[in-house]
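With one protein chain removed, the remaining protein chains of the complex are shown where they sit.
To keep things simple, chains are lettered A, B and C as they appear, and every chain counts its residues starting from 1.
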Amino acid sequence: MIIVMEKGADKTDLDAVEQKIVELGYQPHVIYGETRNVVGAVGEERGKEKLQILQSMRGVENVVPILKPYKLASLEVQPEPSAVEIVPGLAVGGKEFVVVAGPCAVEGREQICETAEAVKKSGARALRGGAYKPRTSPYSFQGMEEDGLKLLAEARDLTGLPIVTEVVNPRDVELVAKYADVMQVGARNTQNFALLKMLGQLDKPILLKRGMSTTIQEFLMSAEYVLSEGNRRVILCERGIRTFETATRNTLDISAVPVLKQQTHLPVMIDPSHATGHASLIAPMSYAAAAAGADGIIVEVHPHPEKAASDGPQSLRPEAFDSMMMQLRKFAEVAGRIMAE
Amino acid sequence: MIIVMEKGADKTDLDAVEQKIVELGYQPHVIYGETRNVVGAVGEERGKEKLQILQSMRGVENVVPILKPYKLASLEVQPEPSAVEIVPGLAVGGKEFVVVAGPCAVEGREQICETAEAVKKSGARALRGGAYKPRTSPYSFQGMEEDGLKLLAEARDLTGLPIVTEVVNPRDVELVAKYADVMQVGARNTQNFALLKMLGQLDKPILLKRGMSTTIQEFLMSAEYVLSEGNRRVILCERGIRTFETATRNTLDISAVPVLKQQTHLPVMIDPSHATGHASLIAPMSYAAAAAGADGIIVEVHPHPEKAASDGPQSLRPEAFDSMMMQLRKFAEVAGRIMAE
Amino acid sequence: MIIVMEKGADKTDLDAVEQKIVELGYQPHVIYGETRNVVGAVGEERGKEKLQILQSMRGVENVVPILKPYKLASLEVQPEPSAVEIVPGLAVGGKEFVVVAGPCAVEGREQICETAEAVKKSGARALRGGAYKPRTSPYSFQGMEEDGLKLLAEARDLTGLPIVTEVVNPRDVELVAKYADVMQVGARNTQNFALLKMLGQLDKPILLKRGMSTTIQEFLMSAEYVLSEGNRRVILCERGIRTFETATRNTLDISAVPVLKQQTHLPVMIDPSHATGHASLIAPMSYAAAAAGADGIIVEVHPHPEKAASDGPQSLRPEAFDSMMMQLRKFAEVAGRIMAE
Partner (left out) sequence: MIIVMEKGADKTDLDAVEQKIVELGYQPHVIYGETRNVVGAVGEERGKEKLQILQSMRGVENVVPILKPYKLASLEVQPEPSAVEIVPGLAVGGKEFVVVAGPCAVEGREQICETAEAVKKSGARALRGGAYKPRTSPYSFQGMEEDGLKLLAEARDLTGLPIVTEVVNPRDVELVAKYADVMQVGARNTQNFALLKMLGQLDKPILLKRGMSTTIQEFLMSAEYVLSEGNRRVILCERGIRTFETATRNTLDISAVPVLKQQTHLPVMIDPSHATGHASLIAPMSYAAAAAGADGIIVEVHPHPEKAASDGPQSLRPEAFDSMMMQLRKFAEVAGRIMAE
């Protein structure tokens, strides 16, 4: 922490700040400037945020943190990228560019099985589908719940594709974990710390989506909640942030991929469907994701978007998904990745 | 819903859209324009969002909702402002401008009791204090939990002030409800629908904070989650939204007060502490809140901000709170409100 | 400037940074930390931004500015608030809460004179009206140009109200200055530095609006452009920033008032019309502005909003303006200000 003193602060103010730093267990180190003084606080990183309270002291203009507050997610603790295994033979964050596909919500046996077979044929490596849906309106379809989970399991039996599905309530963690291969945390729950802590005690990979207004640093702190409880299998997923632009549902922050890669060993996926909200934008954004160095994508595919119970306008038809996959494979290869046939 | 057809859409496209609207239970009504046609869908409001899937049809450029999706929160259902009773003799949304004050987190008996007595003396009508703290970092102080709730109850016994405290986990709703007079939902949980549904089944007032990136319409939809489960005692609270500006912690959207008043009968409070993040900005923003027509404020007061376990820099000292209250009373009076002595 | 070294940086890196700081004319001062080192650069404030290039050096993680880059606008140079005189007997930033009112655009003699007389009667102290209009679309009404300026001058002759009007092109500065009492810089030109430099050479007060996405620090740097050319009569005006919220045209950042007051001696006004975009929100936001400590407001009034060539929906009718003024006067008084009868 760097404590910036006001221009008019006097020696008494400075002494008080130094003393307080000592009380808090750090060593003060003053730089005497031409117009004002600055104090560095040297010591153990963990817990340094408590120095923020110096802001309330007389003569203090600003307290500036200079270190990243996360640890287990950082490259300093683990400099090599993590490959998160989903099932034997399938990992996110390694050599393979992994595509997860499926409908927004599970709506029935035929719909989920038909989709699972179609996306598998095109090269998807896991099936997505929501059984619990966090919807803005209480009057919208809220998901098939456990019945939906059972249908996902049927689709897995049929195709061999592992299942990625969302959990929204700490109460349901155990139940969802009985069926899911990957537990997804949606954008509205990125900072649902009660949920994150429970997921940290699970032996399952977690797909953690970035919230609509979560900074990259906060996003990594949310990952840290899971990691610090013992679960090291966290996959990050950028899915668009909220900005002033209304032409897209959200603004896909593709630069989050290289920024995260410079700060964390955790794998990074992109969700182009929720980010853009338009089926016609999914292919170009998936190509951009592969080119920017992402480890995979998670994308919405529905056999009949015009009948979908949710998110129809942003779902690809299986044919469109199939032709996208052929082009995506080429971009992934240039990026040094492989994709399953 | 208004369905805007593309310029190049032909009669087949238009017929298909009309037929689909009929299938979904609405009456299509075409306006033939000079450059393109537009179709209105007439019928029951509730459930109209399913018309969004027309967006996937050939020849459709855009589907524009024209109606508000919330109902119980709206002025159309209840044109008169609701006064939400907290305890007998104290309601938010009536004649009184209500001030809730207290520390960010409960830290100990002396701290909470000392604060409660001080804020009561200055005119606060309820005590705030967190026993469960949603913190960005897993390494930060997470609250005293049930011990904190017990101390809040002691402070209530001592001063008679009702208690406003946050619940973050659906699992804890019952426990927190045993102690709290008002259940607070924080900004990170505005769209934690699992939590909102449980609170909707409670017979306690809910103080619902707006999320950092929640639109006003989404905010009202979150209130609708509570209302539609049967609990009609919802108090809305604006606490700053996330913008590009970094001079303040968030940007306090004071215009949300009159905007909400034009759309809902629910009372609206302002939290100037979390919105600004600086103690020195609390007084002017509280005055602005009263002048803009808010029903009250919720504000952080700590006897020793420099020792606070969280949010020290944005907490007022009791003396500062007291002098703010004297000036606030005058603004509230001009706004046609009264404040307790 | 504080230069934060990477965890893995070695002595050679540190030496190179120290040497570079010396080359640039500053004294390096190293704090040896437990996990990484930090270097302070001590010396002349002005010009310190050139130290940013240290960011490109090996072993440097971050360069953190700790000082404000503006000078003439700062309280450090002038600790007392500036009162900017518009005409003898009328100043913004002193004891008086100043109301400027008038139509968005000058549309004709009758319109501008009728408005001028009405707003004067209600207590406005200056007349606003645009002769040059920066419009998003080239097909929208662009203003009456010099004819509009002449009509403004007629309205001034008629009522005695000084004129506030916008200039958008450096080429027109001289012409507009022939008629205007205050030169307004609109939100799209806040960082039009060519225009600001010319206005800095003028002997006229400048009403400088904050841009839609201008930070407070950038806003003060734009003021500094005018001040550093010699013109010390700058009035700042907050008019809403662009956020994700669409219920209002922009989000009025009322907290900008106390934030600016803590950093600059320049007066601060609020424009509630452009900020909100709705006539019904102008009164509550004007009251909030007065309560928060603003020095005045600039507001759109049009005798027939439904006939206005621009911004009709956000213009007050004279009757609504008049009743707002009566209530506004009471809030201004509580805030320690006076308003002309």
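Please note the rule applied: a contact is a pair of C-beta atoms (placed from the backbone, for glycine too) under 8 Å apart; a residue touches a chain by one contact, two chains touch by 3 or more.
Fair warning: this is a prediction, and the values are worked out from it, not measured in the lab.
J.: For the chain that's not shown, point to the residue among C:Q27, C:Q78 or C:N169 touching it.
T.: Of the listed residues, the one touching the omitted chain is C:N169.
J.: One chain isn't shown here. Among C:A131, C:A308 or C:M339, which residue touches it?
T.: Going through C:A131, C:A308 or C:M339 one by one, C:A308 is the residue touching the chain not shown.
J.: Touching the hidden chain in the complete assembly: which of A:V38, A:L252 or A:M324 does that?
T.: A:L252
J.: Decide which residue listed in A:L199, A:I241, A:A309 or A:M324 touches the omitted chain of the complex.
T.: Per the contact definition at the top, the residue touching the missing chain is A:I241.
J.: Considering the entire assembly, which residues of chain A contact the chain that has been omitted?
T.: Here the touching residues of chain A are 213, 215-217, 241, 243-248, 251-259, 262, 275-276, 280-281, 284-285, 287-293, 327, 330-331, 334-335.
J.: In the complete complex, the non-displayed chain touches which residues of chain C?
T.: 20, 46-47, 49, 52-57, 69-70, 134-140, 168-171, 188-189, 191-194, 197, 211-213, 218, 221, 224-225, 228-229, 242, 279, 305-308, 312-313, 315
J.: Residues on chain B that touch the omitted chain in the whole complex?
T.: 2, 4, 7, 29, 31-36, 38, 40, 42-45, 62, 64, 66-67, 76, 242-244, 246
The rule we apply is simple: only the chains that are shown with their structure count from here on.
J.: Centroid of chain A to centroid of chain C, CA atoms only: how many Å?
T.: 38
J.: What is the distance, in whole Å, between the centres of chain B and chain C, each centre taken as the mean of its C-alpha atoms?
T.: 31
J.: If I count partner chains per residue in chain A, which residues reach a count of at least 2?
T.: 242 - these are the residues of chain A that touch more than one other chain.
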